[in-house]
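Excluded from the complex is one protein chain; the other protein chains are retained at their positions.
Chain IDs A, B and C follow the sequence of writing; residue 1 opens each chain.
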Amino acid sequence: MGKRRVAIVGTGQTHHRSHRPDVNGQELIHEAVTRALEDADLSIKNIDAIVIGNMDHFEGINYVDCWSIDGSGGYHKPVIKLTTGGTTGSTLAIGGYHFVASGMFDKVLIIGWEKNSESDTTGAITTAFDPVWDRLVFAGAISGLAVEAQSYMAKYGATDRDGARVSVRDRKHACNNPYAQLRKEVTLEEVLASPMLADPIHLLDVCPRTDGACAVIMASEDYAEKITSTPDWIWATANRHKYTYLGDVNWGELDSMAEASKDLFKKCGITEPRKQIDVIEMYQPYSFAGIIWIEDMGIVPRGKGAEYIWSGATDMGGELPINPSGGVIACNPIGATGLIRCAEAALQVMGKAQSRQVPDVNFAVSTGFGGCMWTDMILHGKKKPNL
Amino acid sequence: MEAAIIGVGMTTIEKCKVGETYADMAWEAVNKALNDAGLGIEDIDNVITTSSDFWDGRTISCMAVGDASGVRYKNCSAVEGDGTFGAAYALARSLSGDYKTTLVTAHSKGSEGISSIITNAAFDPIYERGFGMDMISACAMQARAYMNATGTTSEQLALVSCKNHKNAKDNPYAQLPMDITVKDVLSSEMIADPLHKLDCSPVSDGSCAVIIANADFVKKIKAKPVWIKGVAFCSDAYFMGDRDLSKAKALEEAAKKAYSMAGITNPQKEINVAEIYDAFSYQELMWLEGLGLADYGKAGLMLEKGLFNRDGKLPVNPSGGLLSGHPVIAAGLYRIAEVVLQLRGEAGGRQVDAKRGVAHGVNGLCGQSHCVWVLDKEK
Amino acid sequence: MEDIFKGIEPQVHKSQISVPYQWWAGQTASIFFITLRDEKKILGTECPQCSKVFCPPKKTCPFCYVDTKNWKEVGPKGKVITYTVVYRQLAALKKNIPVVFGLIQLEGSTNAMLHYIEEIEPEKISIGMEVEAVFADEKKASIHAISHFRPVQ
Partner (left out) sequence: MENIEYIIIESGKAVQPFNYSVGMYGSKFFNELKNNRRFLGVRCPKCNKVYVPPRRVCGDCFVEMKEFVEVGPKGTIGTFTILRFAFIDPETGTQKPIPYGYGFIQLDGADTLFQHYIDVHDESKVKIGARVEPVFSDEKKGTIKDILYFRVID
């Protein structure tokens, strides 16, 4: 437990789109920040520090913390950049939490953003991997995810139909989210008939390419309770960025999720996650992850993910709704994505998720995924955590 | 503040560590820091790596050093920017109550990329990048603005370079120890007027690691702690045309806050040693003024009087500074490590008499964003 | 090095990152560029709070963090705030040396714009010097619609 309590008191997102020609990166960031400040009824003057991040090679901007000042509001403020690939957004949220918990700052503005329309996403991600060993054959996130799905299917006999069911769920949920980029229901058949990108992943199994930004404001307990009557308390954070080389990965299982979950739940006394957690916003960039990773999280036993998904338990109205926002399959501005999960989980706890609200949320989990099959996790709660 | 630095490790700074990967360098620095603290990796409960995707030529550059920094079964994060910022986040984690010991590493290999192209990418793509400016040419504009505003001379700039390269002769980690004269500097190649080649820091490879622990943990170990008294960072406006380039306003603000945390009211009297971010000769003078260690426009004169020499009243960059070795990203963490060695009395031939010191790092073009650390022998 | 590497030369993998970018200028910069291209007029934006006029124009004032409101024509004359003459053919340069970069505060503008200074011997440039924009022959919707600045004749 932290030294002092920290809560999310405001969130803001852009309406995520495939491309935003009307704004440059700084202006896109400004949009999200303005909405977060409005949500918390604060002005930029109230902000003590800014934590910002994205992935450099998507927009080709070096020193983004410095460049983004016009949009972030960071003029004459402490500004720091964190970046860990796909996990950047969740890493930012965890960073904001530490800066407040430490007592260094009382109110921290956290910003994740990406304008993926400005470059070839796969080309840029490919540069994330070792130039000597990996870049020759690696083909961005999709190739890494496809080999995970292949492994899982071989181990546990899952089918591409199982994967498609997850995509159907998330795309349906997205219809309730005004910020989502893709808000169109699809059928199982449509997913399976969509073009094969990398076996067994079809076009409709994966996330789109997105321009978007998200901002979250965190505050220490004394400020949080003055700012809002429904703060979203951060109970704990955990992450594992286990691997340096893709060839070391234990394919078919997400070790980082399994280990981070254990750490997270232990910190908060969560013993039966399936019962104790009310909603999950998962950084799930493609459909099969919706099956595999809930096993690693300990929601269901190994090999039982598909069955649980088919039961409808993770749909809205089910036992444990996952991705009421529509998740990453409905929009993926990469550096913002993990932070959007965090913001959406906060909205659920705060009771501000409107048409995508899950009733009576006491505990929510948000996650981040990226890098070399890495995981970040945050447990959000309605009640104050113990110190 | 209830935290201390309990271990530091540096690789030598070299022009080109051709046989070493980022991970190889990090491994060396991390193990040196662990040995220095008398700890094993199992005593470390979380890790921050500091790197730059642009300098490393790799998106998610932190991935390369994960294994070598011992992150496999630990909570971890990654800062992009100068090592002082990485250390600032490491400090937050150590103070958060979630962790007791944070290992922070930073690395870069300037030898692998082309710094002019890498720093050109720091310019706004819409309004500025197409002109082909880079860090050296931008800083040359700042040097001129500063010299014009303060009357600081090229000779004074050159003297910074002479002092620092001389200091480097007693620093086994430095890349460019040498005896040079003001004349040597002024007759070296003019790269971007008013900056000569010897006004500029070299391209370097290196890695540094530091271990930060909270006060409870420090009590339990034998290592000699150096206490963290104040840390602050602050950013100025982005566009050079939005700023008065002749002044370091953001640094003034960061320094003010760091001093106030440390209870320092008169930095010129209360600080005994400073390791600051002299990527270019003029910057040492400008940053000294921003840090309140010299009056505005007077740093050049104080330098001439020898106040910043190793035997002067306020030794500045006794290690030789960035001018004697500039592994970008790691450079600020080296400054912290150097001050720690000074305060522990373990700085060897470059040792000065100091009880309290300042370490300083910079992000962005022309010192847009600064991070200031006040370190003390005593708690 | 260790014995295990006896006789092994350290290898270097020569490679590159080549990811082409298409940056959206956004509405504010688009208006600025189009006006430069089509009307050879230089526009700035004004902050309704601090009244600063920005050129190059901004959608948001970084100091007050409010959206700028009015378009104001600025320049084409201005003065040199600071400058440098680059004598080494640095890799990022797009022109042959010597190249002069300057920060130029246009008449009517509060901040300064980065651009080239040409049509003068580098040694004769000074801070505070009056310069004026020279428009490019070719029509371009970018900052390069201005070719460079030169001393006011």
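Everything that follows uses one rule, which is that contacts are C-beta pairs under 8 Å (C-beta built on N, C-alpha and C of every residue); 3 or more make two chains touch, one makes a residue touch a chain.
All of these numbers come straight from a predicted model, not from anything done at the bench.
Visitor: Please pick, from B:A68, B:V210 or B:L341, the residue that touches the omitted chain in the full complex.
Guide: Among B:A68, B:V210 or B:L341, only B:A68 touches the chain that is not shown.
Visitor: Based on the whole complex, identify which of C:H13, C:K69 or C:K139 touches the chain you can't see.
Guide: Candidates C:H13, C:K69 or C:K139; residue touching the omitted chain: C:H13.
Visitor: Based on the whole complex, identify which of B:C62, B:I126, B:A168 or B:V340 touches the chain you can't see.
Guide: B:I126
Visitor: Over the whole complex, note the residues of subunit B touching the chain we left out.
Guide: The list for subunit B reads 17-21, 23-24, 27, 41, 54, 57, 66-68, 70, 72, 109, 111-114, 117-118, 121, 125-126, 130.
Visitor: For subunit A, which residues reach the chain that was dropped from this view?
Guide: 21-22, 57, 60, 120, 122-124, 126-127, 131-140, 142-143, 146-148, 150-151, 154, 195-201, 242-249, 251-252
Visitor: Since one chain has been left out of the picture, which residues of subunit C touch it in the full complex?
Guide: Residues touching the hidden chain, for subunit C, are 1-2, 4-5, 8-27, 29-31, 33-34, 141-142.
By definition in this document, only the chains that are shown with their structure count from here on.
Visitor: Counting only Cα atoms for the centres, state how far subunit A is from subunit B in Å.
Guide: The mean C-alpha positions of subunit A and subunit B differ by 33 Å.
Visitor: Averaging only over C-alpha atoms, locate the centres of subunit B and subunit C and give their separation in whole Å.
Guide: The answer is 29 Å.
Visitor: At least two partner chains per residue is the criterion; list those residues in subunit A.
Guide: 24, 57, 59-60, 69-70, 75, 124, 127, 131, in rising order.
Visitor: Can you list the residues of subunit B that touch 2 or more other chains?
Guide: Residues 57, 119, 125-126, 237-239 of subunit B touch two or more partner chains.
Visitor: For the complex, which residues does subunit C have touching subunit B?
Guide: That would be residues 1, 10, 12, 15, 17, 21, 23, 25-26, 29, 54, 56, 62-63, 81-88, 90-95, 99, 101-103, 105, 111-116, 122, 127, 142-144 of subunit C.
Visitor: Given the complex with subunit C, which residues does subunit A contribute to the contact?
Guide: 19-27, 30, 43-44, 57, 59-60, 69-71, 73, 75, 115, 117-120, 123-124, 127, 131-132, 135
Visitor: Spell out the part of subunit B that touches subunit A in their complex, as residue ranges.
Guide: That would be residues 23, 52-54, 57-60, 62-68, 71-81, 85, 88-89, 91-98, 118-119, 121-122, 124-126, 231-239, 249-250, 253-254, 363-365, 368-369 of subunit B.
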